[in-house]
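Shown here: the complex without one of its protein chains, the others still in place.
Chain lettering (A and B) follows the sequence in which the chains are written, and residue indices restart at 1 in each chain.
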Amino acid sequence: MANQSGQIYGLTILSPILEGDTLDIAHATALRWYLASLPRDHTSPFAQVSSTHFARLVVMDDVVFVGAPAIEEHLKSRYLVFETNFDGDLDTYLTRMAKEIPGFVDSVWKHCVGYPGVADPTAFGAYMKKCQIETTFFFADVNNKTVQQNLKALQLQSALSHFIGQNQGKPAAEIQKSFGVLMQHLAKAPAPLPGGKDSEKTAAEDRPYDR
Amino acid sequence: MIDSAKTASTKIDVTDIQGFALKGYNFPYARYLLLELCHVNGARDFIGQIVHHLTTGERWDEKPVSTVNVAFTFHGLAKLGLPEPTLLSFPVEFQQGMKARGEILYDTGKNGPEHWEPVWRDNRVHVWLAVNAQTPAALEEQGALLLQIANQTGGAALLQAQDAHAIFIDGKPTTKEHFGYTDGFGNPDFKGAERDCVPGQGKLTADGKWEALATGEFLLGYADESGELPVAPIPHLLARNGTFMVYRKMHQNVATFRSFLEGQGRLYPGGKEKLASKFVGRWRDGTPVELSPDREDPALVADNNRNTNFTYGKDLNGLRCPVGAHIRRGNPRDAFGFNGELVNRRRIMRRGLTYGTYVPEGQPVRDEDEHGIIFMALNASLFRQFEFVQQQWIEYGNDLHQGNDKDLVIGNHGGRGKSVLQGAADPQNPPFICANLPNFVELRGGDYFFMPSLTALQMIASGTVDPR
Partner (left out) sequence: MTNINGKAYAMNAITPMKPWKTPILRVLFFVLGAIKPLQSGLKNLSFIHFARWVIIDRNQFPHLGPEQPQEELQYDYLIFFSNFNGTWNQYIDAFSAVLSTGLNAIWMWSEKFPGSVPVTPFKSYINQVQFDTDYYYNAYPRAATNDVKAALRVQDAFTDFAKTSQTLSPAEFEKAYLEFLVRVQADLGSTGMAPVGT
């Protein structure tokens, strides 16, 4: 199935955007401004729909004219491109969008033609599928782990790296005991939030050379 | 993919190219005169006279006692009255200058311009006028002569004379630097350069041999490794046979390094020298770790057919040479697969020299004492070559699969960060982590320079550079 690689689903949606002569601000413009205002970290709507690995929204104004002798042509509508890579099946994902981030979905897709709202997740799902474009070729470097599995692994990698450095040169029995403690720690630790922390908060940690 | 066998052999006009770009002189003394240009006519006059003293790339029957070479910052070229469109055709990074590229290069914090020597802080350095000499007397004589010309023409004022010299041990010049490592291996071979190919210095061919790199990686006006002429300033005559140079004064915190090595060396089962070899990928005597991970090998060091003739393809996990070792970061060879193709356009030609008084091991030394390396590297594209290596392979590690970990020896660590030295399941050679790394090296200034051909210099001196 071209939309799928392993257990990752690659969804591509092109939703035609409403046009209108009587508007102060075009739907596409308002949509752009809205998207620009959204957080992109752990408070992102896609962090909420936590099966999302990577997602993007793009207001596609037109096709590209690559220059003569190619023909110049134009789209009659603008399209909202939604490209997302997530765990699991499509129906579950669309239902989660409708149920868990309805405000966001409304704010985005209200600008699009034929949007039925999210009150009825089935209708919403059907609408989105009408806008779905089949992926022709999908490449996924890691296609067998969920977002949570990746995050847990990253958490473990960081903790272990720190542990190894801290315990270098210590007597074996001591390391063994500390390792047991580490194992318990990691088993109990909650999975890190998807989306990462606000970059401001990690500035000091990431730019140590600024001290 | 470019079929090397079919490409024309490159004939380069060595008398038009400055010698510094074509060969390492290996003279033990140098003085870099950093000059400010005064006004356009005097400046052109000055260059017009200097040209007669320049050392080109022509073959020497007998080595001269001293050499002279010159290069300009963007502001220097502007002061020489090059037309505006010409100036604007220079690469963006050269126009901006190295200081403005600080975010890209990780020249922040301790390496930031606020810590640089004043001479480098305000774009006043216009000219790098370099004397390399065999003796201190020759150095003084040539230096004085050049300054006399500057005075007579009223074209240039001396901002700083940066001296550099090889470290002498037992009265003989060495290629050692202040941390005790033997430097100077592995400069890239390129087509048309006079010297013989040294195995390991060029690029890998499909059948595992070594071949010279395309000339255009190091000189403008010649085809480069991607099958085109490198992006270059216009007009062609101005750019051709020229190249770009980065100059960085790298202060070395010798006390910190020595005490770090002592302390960690006590914890490391293989001992201090072995640990030191893992930081760099060469033992301090120059033996490459990849070929000889367990001991120094003077015969190997002395043999140019072997001392840089190795690949990492069979050591992808770093058991022999750690994956993040300095020379492996600077030139990953085939470590990324694809027979080294991803590395061929990231090579730089190094010409550095140490400065400051050498303090032998065991004698007291202070970080703040003046010692370090004047690092200079030549390449056709600062952005694609030097800046890339600095940003992606030295101050970052993703391509080497080392995440955000930096080069242990020269990275801008700020007291944090770590380096993993891979090893074996052998208690004498175990994996070892060095953490909480300090800055062993600090940047004290520098800039980007354009090193023109002799033809270009004549054009600049006579004010006959026209825009296209």
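By our rule, a residue touches a chain if its C-beta (ideal position, glycine included) is under 8 Å from a C-beta of that chain, and two chains touch if they have at least 3 such contacts.
Please read all numbers here as calculations on a predicted model, not as lab measurements.
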item: Option touching the unshown chain, where B:152, B:317, B:357 or B:436 are the choices; value: B:317
item: Option from A:7, A:95 or A:161 whose C-beta touches the chain left out; value: A:161
item: Option touching the unshown chain, where B:337, B:415 or B:467 are the choices; value: B:337
item: Interface with the unshown chain - residue positions in chain A; value: 2, 8, 10, 12, 14-16, 18, 31-32, 35-36, 38, 40-41, 44, 46-47, 50, 52-61, 63-64, 66-67, 70-71, 73, 75-77, 79, 81, 83, 85, 112-114, 127, 130-131, 133-142, 145, 147, 149-154, 156-158, 160-161, 164, 171-173, 175-176, 179-180, 183, 194-196, 199, 202, 205-207
item: Hidden partner interface residues of chain B, rising order; value: 1-2, 103-104, 106, 226-228, 231, 316-319, 323, 337-338, 341-342, 344-345, 383-384, 387-388, 391-392, 395-399, 401-405, 417-418, 420, 422-425, 427, 430-431, 433
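Assume only the chains that are shown with their structure count from here on.
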item: Length of the line joining the C-alpha centres of chain A and chain B, rounded to whole Å; value: 42
item: List of chain B residues in touch with chain A within their complex; value: 106, 108-111, 267, 404, 412-418, 420, 431-433, 435, 439
item: Chain B-touching residues of chain A, taken from the complex the two chains share; value: 161, 164-165, 168-169, 205-211
